[in-house]
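Yeah, one chain of the complex is gone here, protein chain that is, but the others are all in their spots.
Order of writing sets the chain letters: A and B. Residues in each chain are counted from 1.
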Amino acid sequence: MPGQRLSQIEGSVAVAQAVARCRPSVIAAYPISPQTHIVEGLSDLVRGGELIDCEYLMAESEFGAMSACIGASAAGVRTYTATSSQGLLFMAEALFNASGLGLPIVMTVANRAIGAPINIWNDHSDSMSMRDSGWIQLYAESNQAAVDLHVQAFALAERLSVPVMVCMDGFVLTHAVEEVELPEQEQVDAFLPRFVPQQLLDPKEPVSIGAMVGPEAFTEVKYLMHAKQVQALDEIPRLAADFEEMFGRPGGGLVAPYRTDDAETVVVTLGSALGSVEEVVDELREDGVRIGALGITCFRPWPLDEVRAALAGASRVIVVEKAFAVGAGGIVGQNVRLALSGLPATVYDVVAGLGGRPITRASLRGLFRDVLEDRMDSRSLHFLDLDVELVERELARTRLGGTGPHAEHMLRALVGVGAVPPGPEAPVGEES
Amino acid sequence: MTTVDLKLYQVGTFAAGNRLLPLEDRTVQAHPDRSNSITSGHRACQGCGEVLGARYVLDAAMRATGGDLVAVNATGCLEVFSTPYPESSWQLPWLHSLFGNAPAVASGVAAALRATGRGHTRVVGQAGDGGTVDIGFGALSGMFERNDDVLFVCYDNEGYMNTGVQRSGATPGGARTANTKAIGPEPGNAFGQGKNMPRIAMAHEIPYVATATVADLHDLERKVEKAMTFHGARYLHVLVPCPLGWGSASKDTILLARLAQRSGIFPVFESEGGEVTAVTPIRRRVPVEDYLRPQRRYSHLFGAHPRPDVVARIQAGADRSIARYGLLADSSEK
């Protein structure tokens, strides 16, 4: 296709442009940082007449925004919204409803931490908390990926009648200005067919959408919902292939393996951290370490077979993720362990980048070295760059520093992670 | 001898229809082709006021729009008794999403219709009083403020009946509910300002706000039809007695709605752009006691330890309403 544009553009603006080219009919949103630039951009496009036949509805809350999307989608139109953090949680009830009703809404989540304490910076606590909401979750490692995933998200959502969340790291991606190849309108039109809803509110063919279902059929409804999500595991690679054919570049897919073919150690991550991980992988490869990386593009549905295949040859798997299940452990890590069930690999769960803390190459290198040199307990949850001295002091000060086998085990593990010293190196990449 | 204009004094004003009236002058409910937007087989309690209100409103809206109508429903009795899988009682396009979001969902539907050149299809949102004045309040206010093209209807039965009769922001003072029992020195629900949703709607200065009851079908249908002549946000607040929650006989549902109006407890009026434009005058006024006594939720006011002070307080509230809306003015013939 001629005239593909490479431009220096803010991630949010790029996403707004890409979404506009998908020709949504209704956009309903409520502002929250760091999603704001996306919806502001779309508002401009609607008001400026660039995005025609589209209603931009300024909702009174995220709950209202998602609810309006539910209504619009049930009325049979392509529907979009974007949110972050608290906003996503405020939508929670409606998210489950949208997926339960099988409404193909596409939403951008500009990932941000969840309070308290309130924190506007990036991590994945928000989208991870909604991992079981029945939405497909796609994670963008870059702004280009974000743009490409949005185009595919509409196609995916509408093909399966299931809502799709495209997650992109707040600020790290949304506010980063970098080169992005925007899809041309004609290409999008060719790639994304006109929306034909599975069901809609139509006076000519009335139906009752949103029935109450009791024990006699609820399990079956939920099974069918699960089956539909699982179908996405077949649909997503097909779409990725179609996308590459149409746009001349790869994009999407379930997972993104990087130098995993002979890797003994594979680092699993998602979102923008993948870039830094890959850089450190390259550095270690130069040192002769057989290490690779696996980006999880599609976290929901969980591509168990693809993850298992990508990690089949690894003896160590390090999962670096920006959220965790408090009191339990890593979230992605648990899913990875499930994928590796029966295989001998050791899985290390590492929480990193919470509330906007940079994930530096140095820290990653230290972490990987600790794993490679068996300084880490695979049964504990590790926190990258944790200020060990501070938490020890705080635990000692409060009655939480009590004794008992579980508490003592946790303290021992804390010492282990403390072996990774903060290096003299300055933070790298965009994570500043 | 002077002749008078012939009027159908026997009926024609309050009953559903009359064999002597031309079809177009009868109510929609008396029309052989009424749409029965909600049909038989629903699981509403015997004598349910809400299902009556919903059919009255939607059938009138169906006639006004020539059947070009979709409905959005909040969670609640109306939703539960109408659509338990595998049976639906609805006969128009209908969507249920959540308890607190019906106004926003309706806004989304309207936006979608407008965006795709289907603006001729009209949207009704509906909820009980909980879904309207409490959990759906923010969404409703947003819909009003944006002036979205939705007629929102509150079927007010003054409590959370679906969950077992707890108080809502629309429960009147003195009324007994499952969580405001007739216990202690101030039995029943506390007296407060409550949420006077019609007045709150008027404060948004939306095109049309009206109140109605299931006891005056002509009035109710006229208001629905009038509401459908406007575009933008419209609000209709319909009093629908609940035999279960109010502790009244199933046959008394309409009687109680009528007494609520006749006592001044429930003022029936219309507003355009925030100004009251018409009131339905009280015909044959009754003291509030006539309205309260048939309801077990007020029985503690009349039992072994009667509370004439509380009854007087309720009467004073009705008197204020009557004065505020001028409900005792000369009756206007419809």
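As a working rule, a contact is a pair of C-beta atoms (placed from the backbone, for glycine too) under 8 Å apart; a residue touches a chain by one contact, two chains touch by 3 or more.
Note that contacts and distances are computed from a predicted model.
*Asks:* I notice the complex is incomplete. Of the names "Phosphate transport system permease protein PstA", "Acyl carrier protein", "GTP-binding protein" or "NADPH-dependent glutamate synthase beta chain", which is the UniProt protein name for the chain that's not shown?
*Replies:* Per the UniProt record, the undisplayed chain of the complex is "NADPH-dependent glutamate synthase beta chain".
*Asks:* Who does the absent chain touch among those shown?
*Replies:* It touches the following shown chains in the full complex: A, B.
*Asks:* So which of B:Val51, B:Val109 or B:Ala260 would be touching the chain we can't see?
*Replies:* Checking the options B:Val51, B:Val109 or B:Ala260, the one contacting the hidden chain is B:Val51.
*Asks:* Tell me which of A:Ile118, A:Leu224, A:Ala312 or A:Leu338 is the one touching the absent chain.
*Replies:* Among A:Ile118, A:Leu224, A:Ala312 or A:Leu338, only A:Leu224 touches the chain that is not shown.
*Asks:* Per the definition of touch given earlier, which of B:His120, B:Lys181, B:Lys251 or B:Arg320 contacts the omitted chain?
*Replies:* Of the candidates B:His120, B:Lys181, B:Lys251 or B:Arg320, B:Lys251 is in touch with the missing chain.
*Asks:* Going by the touch rule given at the top, which residues of chain A touch the chain that is not shown?
*Replies:* 100-102, 161, 198-200, 202, 205-211, 213, 217, 220-221, 224
*Asks:* Just the residue numbers, please: which parts of chain B touch the chain that's not shown?
*Replies:* 1, 3-4, 6-20, 26-27, 29-30, 32, 36, 38-44, 46-49, 51-52, 55, 82-83, 85-92, 94, 217, 243, 249-255, 258, 283-284
Following the convention adopted for this analysis, only the chains that are shown with their structure count from here on.
*Asks:* Measuring from the mean C-alpha position of chain A to the mean C-alpha position of chain B, what distance in angstrom results?
*Replies:* 45
*Asks:* Would you pull the chain B residues touching chain A in the complex into a rising list?
*Replies:* Residues of chain B touching chain A: 67-70, 72-73, 79-80, 82-86, 88, 90-98, 100-101, 104-118, 121, 138-139, 141-142, 145-146, 148.
*Asks:* So in the complex, which bits of chain A are touching chain B?
*Replies:* 25-26, 28, 53-55, 57-61, 63-65, 67-77, 79, 93-94, 97, 101, 201-203, 205-214, 216-217
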